[in-house]
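Okay, so here's the structure we're looking at.
With one protein chain removed, the remaining protein chains of the complex are shown where they sit.
We call the chains A, B and C, going by the order they appear; numbering starts again at 1 in every chain.
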Amino acid sequence: MRGMTPIVKTVTRGMAGMIFLYGIYIVLHGHLTPGGGFAGGVMVAAAFVLVFLAKGSPEAVSEAKKERSSMAESLGILTFWVLAMIGLIGGTFFYNFLTKGKPFRLLSAGFIPLNNIAIGIEVAGALFAIFITLAVLKAGGKK
Amino acid sequence: MSRIVYFIIAYAFWLLLTLSVDWQHLVTGAVVCGLTTMIFGKISISRARKLFQPQRYFWMVLYVLVLLWECLKANFDVAYRVLHPAMPIRPGIVKARSSLKTDVARTCLANSITMTPGTLTVDMNGEGDLYIHWINVKDDDAQHATQMIVKRFERILKRVFE
Amino acid sequence: MILLFLAIFLFLVGLYGVATKRNLIKIVIGLTIMEYATFLILALIGYRQGAAPPIVVEKMGGATFVDALPQALVLTAIVISLATTALLLSIALRIYHKYGTFDVGKIRRLKG
Partner (left out) sequence: MNLIPLFVAIPLAMAFVMPLFGRLSRLLPDLLGNAATLALAALSCAMINLPMMVYKVGGWEPVNGVPIGIYLVVDGLAVLMLLIINVIGFAVSVYSIEYMRKYTDKARFYTLFLLMMAGMNGVVISGDMFNLYVFLEVAAIASYALVAFGTEAEELEAAFKYQVMGTAASGFILVGIAVLYSLTGTLNMADAGKVILEQGRSQGALFAGALFLMGFGLKAAIMPFHAWLPDAHPSAPAPISAMLSGVLIKAIGIYALCRIFFNVIGLNLTTSYILMAMGALSMIAGVFLAIGQWDMKRLFAYHSISQMGYVVMAIGIGTPLAVLGGLFHLVNHATFKSLLFLNSGAVVYSTGNRDLQKMGGLNQRMPVTGATSLIASMSIAGIPPFNGFWSKLIIILAAVQAGYYGLAALAVVGSIMTLASFLKVQRYGFFGKLRPVWKKVREAPVFMCVSMVLLALLCVGMGLLLLPGVKDGLLDRAADAVTGGTDYSGLVLGK
């Protein structure tokens, strides 16, 4: 992988952070606006994928990075699981144990924002791991 | 230094997104922008010092005007070529050389060339060589092409970015 | 109703691709078309002509709303199809490493 032209690299340097920020915005406002954990997580993963595509150096695509993103995925899903289990201990599985707050405020809807964050981490980690896996597979095939 | 600048830019972007000055949004924004700066701050901004030199902003405004003017001219040129029954075009890719040094300036130049109708930057290499697709190649020579396409933006861009 | 039939037609187009194409990647594309047709069918079920988005705020009285449940189902189904497609593609890539081809006709070590 040779990487892309300096144009793409420069634009990516500026844009990746903003895409990341926008993804987080979508995750955090999942209970207020369209979007949520999955859509935002995809954007967060896209920010990282963009950086790696632009850089395109073989050392950027490494097993260690895959390991780390799959760790993030596991952590995200375990967070989600723990949130569900707290509900089980308090009454029923997935019981919304936090106060609901006022509608249309950022901190409202009980534990749904927390779930969205967990899903966001999970999706971002999973997608990035998929991307690296496919990239490693492709690079490995060229011999 | 560059991190702080990046944080401020990110925070401005966050405020633009939320369009609210609720304390909840402000606090979350600070945390989120901190995270963004931690991850992407390293690769995003170099030489932040340049952001605090007001004359650059003046040249920036001037550059935008020049760009708009060039776009307008090129628009009429392309429209003329399209509407003319004989279609006086001679498409081809020419090589031009930019004397700009920084990546940001070169990118800005390449994108400006793409923005103007009739020319389109196809590729750019590390030494500042631009490969431009031109709807009506007036001169195959790199030197002349540079003169005709690149120079009109380059002088101002040099003052904006370098 | 016409839209629904078109979506079903799209589903059949995907099925045709899966059944007849010989290239692994094209088979995956056919499956993706099938899945997308399914999402279209799901989304069309919740569609009501001239209805409002299902966000209820005060003073909205007797407005008709689009059924939001199929949209949630579509999102979930998209997530599932993402996982399926990623797995299929990685298997296809690995098959390419082993056999050196994407052609189904040449990938025939298993009989039957």
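Heads up, the rule we're going with is that a contact is a pair of C-beta atoms (placed from the backbone, for glycine too) under 8 Å apart; a residue touches a chain by one contact, two chains touch by 3 or more.
Being a predicted model, the structure only gives us computed values, none of them experimental.
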Exercise for the section: Sort by label and list the shown chains the missing chain touches. Expected result: A, C
Fill in the blank from the handout: Residues of subunit C touching the missing chain are 11, 14-15, 18, 24, 27, 31, 34-35, 37-38, 41-42, 45, 69-70, 73, 76-77, 80, 83-84, 87-88, 91-92, 94-95, 98-99, 107, 109-110, 112
Fill in the blank from the handout: Touch rule applied to subunit A and the missing chain gives residues 70-71, 73-75, 77-78, 81, 84-85, 87-89, 91-96
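Just so it is clear, only the chains that are shown with their structure count from here on.
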Practice task
For this assembly, give the contact graph shape among line, ring, star, complete and other.
Solution key: line
Practice task
Compute per-chain Cα centres, compare each with the mean of all protein Cα atoms, and return the closest chain.
Solution key: A
Handout entry: subunit A-subunit C separation of Cα centroids, rounded to whole Å
Key = 23
Problem - Distance from subunit C to subunit B - Cα centre to Cα centre, in angstrom - result: 39
Completion exercise
Distance between the CA centroids of subunit A and subunit B (whole Å) is 30
Problem - subunit A residues touching subunit C - in the complex, by the definition given at the top - result: 38, 130, 133-134, 137-138, 140-141
Exercise for the section: State the interface residues of subunit B toward subunit A in the complex, per the touch definition above. Expected result: 6, 10, 13-14, 17-18, 22, 24-25, 28, 32-33, 35-37, 39-41, 43-44, 103-104, 106-107, 110-111, 121, 123-126
Handout entry: subunit C residues within the subunit A interface of the complex
Key = 75, 79, 86, 89-90, 93-94, 96-97
